[in-house]
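All protein chains but one are shown at their positions in the complex.
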Amino acid sequence: MSPLILILLLPFLSFVISGLWGRKYLKNLAGILSTTTVLASFVISVTTAYRYFFVDGKVAGKFVAQYPVDFKWLEFTPDLSIHLGILIDPISVMMLLVVTFISLMVHIYSLGYMKGEERYATYYSFLSLFTFSMLGLVVATNIFQTYIFWELVGVSSFLLIGFYYSKPSAVAASKKAFIVTRFADLGFLAGILILSYYSGSLEFKDIIARYTDSSSPHLQAAISSSFLGVSALSWGLVLVFIGGAGKSAMFPLHVWLPDAMEGPTPVSALIHAATMVVAGVYLVARLFPVYAISCPAALHVVAVVGVFSSAFAALIACTQTDIKRVLAYSTMSQIGFMMFALGVSGYGGEAGLGYMASMFHLFTHAIFKALLFLCAGTVIHFVHSNEIKDMGGLKKSLPITHIAFLLACLAISGIPPFSGFFSKEEILTAAYHHDKLIFWVAVVTAGLTSFYMFRLFFSIFYRGEENTHAQSHHGEGTSSMLAPQIILAFGSVLAGLIPFGKFVTSDGVGLEAHTDWNFSLLPIALSSTGILFAIYFFMKDNDKAEVLASKFGSVYISLKRKLYIDEIYEFVTKRIIFNLIAQPAAWFDKNIVDGFINTIGKATQVFSLTTSVWQSGKVQAYSAWLLAGTLVVLIMCLYYLQLL
Amino acid sequence: MMDASVISFYVISAFLLTFGLMAVTAKKIFRSAIWLLFSLVGIASLYFWMDLQFLAAVQIIVYIGGIVVLIIFSIFLTQDSGSALPRAIKSRKIGAALLSVFGFGIIATLLARTAFVETTTPMDVEMKTIGFKMLSLGGDGYALPFELVSILLLAAMIGCIVIAVKNIPGKP
Amino acid sequence: MNSIPLIHFLIVSTALFFIGVYGFFTRINMITMLMSIELILNSVNINFVAFNKYLHPESNDGLFFSLFIIAIAAAEAAVAIAIIINLYRTHSTIDVEDANEMKL
Partner (left out) sequence: MDLILMMKNELMLVFIIVILLVMKVADNGRSSGYWIGVINVLLIVNCIIDWLPVSEGELFGGVYKSYALGNFGKSLLSTGTLLISLFSTDWLKRCQHIAEFYLLMISTLLGMFFMISSGNLLMFYLSLELSTIPLAAMCNFGLTERKSGEAAMKLILSSAFSSCLMLMGISFLYGASGTINFEVLSIIVQETPLYIMGFVLLFVGVAFKLSVVPFHLWTADVYEGAPVPVTAFLSVISKSAMIIVFSFLLYHVFGSLYNSWYLLLYVLSIVTMITGNVFAIRQENMKRFLAFSSITQMGYILVGISGSSAEGVTSSVYFIVVYLFSNIAAFGVISQIAEKSGKETISSYKGLAKHNPFLAWTMAIALFSLAGIPPTAGFFGKIFLLKAGASKGDLFLITIAALNMIVALYYYLRVIRAMFMDENEDSIPVLHSGAPLKVALAICLIGILITGFSGPVYEYIFTLSNGI
């Protein structure tokens, strides 16, 4: 048995131990215990990554998959069995690093953040469970194992979101997250059933091999049988993507994500920034050869949904006033980037740039978004509120957080040389070569991103006076809260410099990343404009600006009037972008998409009430139904067999 | 040609159906029980008509001697036997009648459509054969079902005793 | 003997069956419902015996089946009457309409 299995086992052990005995015997030790196990997992991941990338991963200049652990778990039929195992290939190694690293950071951060919480041990056991399931999902060798851990991830995130279960909103949110994602999982399950039905295997390697070989009978069967005019293979892949879209909060299955912010903030950092929400991207990447080679139509769906979600979420993010909700929508937007990057990619060589870019962005995004959430956690910890209006002027009280947040914002905005720039750049290049429309939407979205991120930044740290009465006594938090922020801040700055293309590509062959500065000018310019807009509007308090204006008197006013700068700005940003696009988008999101799901619930109840007549409590009526049912069934049968 | 046995079959059938119908429509419960008795006697005579004396005897002993008597006793226990029965509302009656007629229609049609190959081989209904088979262990024997029924009767008896015996209130 | 076709027996038994069904659906009193059940069981017995006699006389399966049905009917009737009597104690009535506390 390979030591790799420890990566999985350690968090699981920690879950069991702190889950069963934590509250009674371990108390505060539970945190240390969980953190230690995750640290151990992280160390093993790093060594694995080192060995894989630099020692034994390459065969003939190409990274190939390894199966250090693989045992048959149960047999359906002699030629269809389910395995449990560990798959090591570039993306799984990368994900192992990301998950263990972010999880470690969140564990350390929570030592301070959750201190004094009554159910401290339970919290850590849930965190460990989540880490365990996420790791199991990442290393799955077959689609069924993926599904099991996929569901486990759902359960543990349900537990974590609903952690503050005395808050009704938290309960509602966790329930919503659970049900919406389960709804999407239904698609995933159906997709699995279709794919495995035609390929005759659940193993990723078999599925990929059988569906990418144009002469294989499995592929022929899957293409030739169709339903509603679409081939079974497309159905399967699209359904799998729907599963992924549910977890990755793609439109219209994203409704759970903003509400899920009810959970503890470190949890949001772990689940809703870095790990669980990218599971959908990871899933598509896992099956990428099938999408790219055999079914470009399905890949196109991925691209369209991705880019739409990205733009849609960015627009809504501009309107939100809850700091975590802004981050939630920005996550959705960034995942949209990853998704459409996959969607515009081809398989192998230079064409596979999008794939590599998507994975790269996943990697960098995990780091800076986790940092953003942790910073947000510190801010919320400090002011005891999620609302932007309760914040402002926090620069002095939270100096480290201020810097860290700034770095993360620069990274997400794609300003060189921060990490986000490099990955986003690759994505835009890939999009440019594939589809111009997608490219333009993406570029504008990138500009919007920097606008809303810096809006958030200035509203928190600059605008207005520090709200002293809400100020708390514990300052910026313990060192356990600060250390992860500092580490992650370094990561956000430096992660972009990794020559990612050498390691993670669609076909395992290294790819030379090249930054074309001429090409980059436009996105950088747009992002900078976004930042300038944000500075203009949000750096200073609006009221203060008016006071200032009255001081300078008519000169200032006439100057301003003359130039009509303000009006133009007003008109363009507030009237058009905000009122005409962003607000309606937010309204649509809140009332139509969200409302649809609520309506389904209501309709079920109404239906349930109207059918209650059936259960009348009268045994004779019951028997009459029995007889009537029998006769109907009998006639149906005879009719079907054409015996009537 | 209508010979006596043919006529008697139809007479018996008419008899048992009529009394069956009366049993389910009578207004007074005691009368209803008596009509049921008649109908069961009709069925017994149908068995006689088919030369199945043993079955007819069992029918008379168990049904008429046992079950109907049991029913009549329970009527005396629970009901003022002379009073009129509560009656179902008309819509229910119509519904039930429609359902019954409909069901009868379907099943009778299907039966009538089936071509049955009738034989004239006589049945072996000697008491000896029946008794022998009842206790035979072979494939066409009924020893195991017989034992099963005995356990069922035992269980039913125990159940009846527990349920019907007067209970101490307050204890289940 | 065979001057009566089998189908006549079957029609009679089916008719009796549905007479019983009608009674079962319309009777309010539980004991009369039980009587309807007895009618139905008897109609099935006729079926078995007729099939046995006219179609498959080589073995006595149908005959035995009806013997066993009679035994079962006795057991069923006994338990049902015990239950009805108990119900009479708790509800002071044996109208099936009055025993529908549980519904929906």
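By letter and in written order, the chains are A, B and C; residue numbering begins at 1 in each of them.
Methods note: a residue touches a chain if its C-beta (ideal position, glycine included) is under 8 Å from a C-beta of that chain, and two chains touch if they have at least 3 such contacts.
Nothing here was measured: the structure is a model prediction, and the numbers come from that model.
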Task: Touched by the hidden chain, restricted to displayed chains - done: A, B, C
Task: chain A, residues in touch with the chain not shown (by the definition above) - done: 72-77, 82, 147-148, 151-152, 155, 162, 165-166, 171, 175, 178-179, 182-183, 186, 189-190, 193-194, 197, 227, 601, 604-605, 607-609, 611-612, 614-615, 617, 619, 621-623, 625-630, 633-634, 636-638, 640-641, 643
Open item on the list: Please output the residues of chain B touching the missing chain, sorted low to high.
Closed with: 107, 110-111, 113-114, 116, 137-145, 148-149, 151-152, 154-156, 158-163, 167-172
Task: Residue numbers in chain C that touch the chain omitted from display - done: 17, 20, 24, 30, 33-34, 37, 40-41, 44, 47-48, 51-52, 55-56, 58-59, 61-62, 64-65, 68-69, 72, 75-76, 79-80, 82-84, 86-87, 89-91, 96, 99-104
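Heads up, the rule we're going with is that only the chains that are shown with their structure count from here on.
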Task: Averaged-CA centre spacing for the pair chain C and chain A, given as whole angstrom - done: 65
- [ ] Please compute the C-alpha centroid of chain B, do the same for chain C, then give the distance between them in whole Å.
- [x] 5
Open item on the list: Multi-chain contacts only, two chains or more: what residues does chain B have there?
Closed with: 92, 95-96, 99, 103
Task: Residues of chain C engaged with two or more neighbouring chains - done: 21, 25-26, 97
Task: Footprint of chain A on chain C - complex, ascending - done: 21, 24-26, 33, 96-97, 100-104
Task: Contact set on chain C toward chain B in their complex - done: 1-8, 10-12, 14-23, 25-29, 31-32, 34-36, 38-39, 42, 45-46, 49-50, 52-55, 57-61, 63-64, 66-68, 70-79, 81-86, 88-89, 94-95, 97
Open item on the list: Which stretch or stretches of chain B touch chain A in the complex?
Closed with: 92, 95-96, 99, 102-103, 106, 110
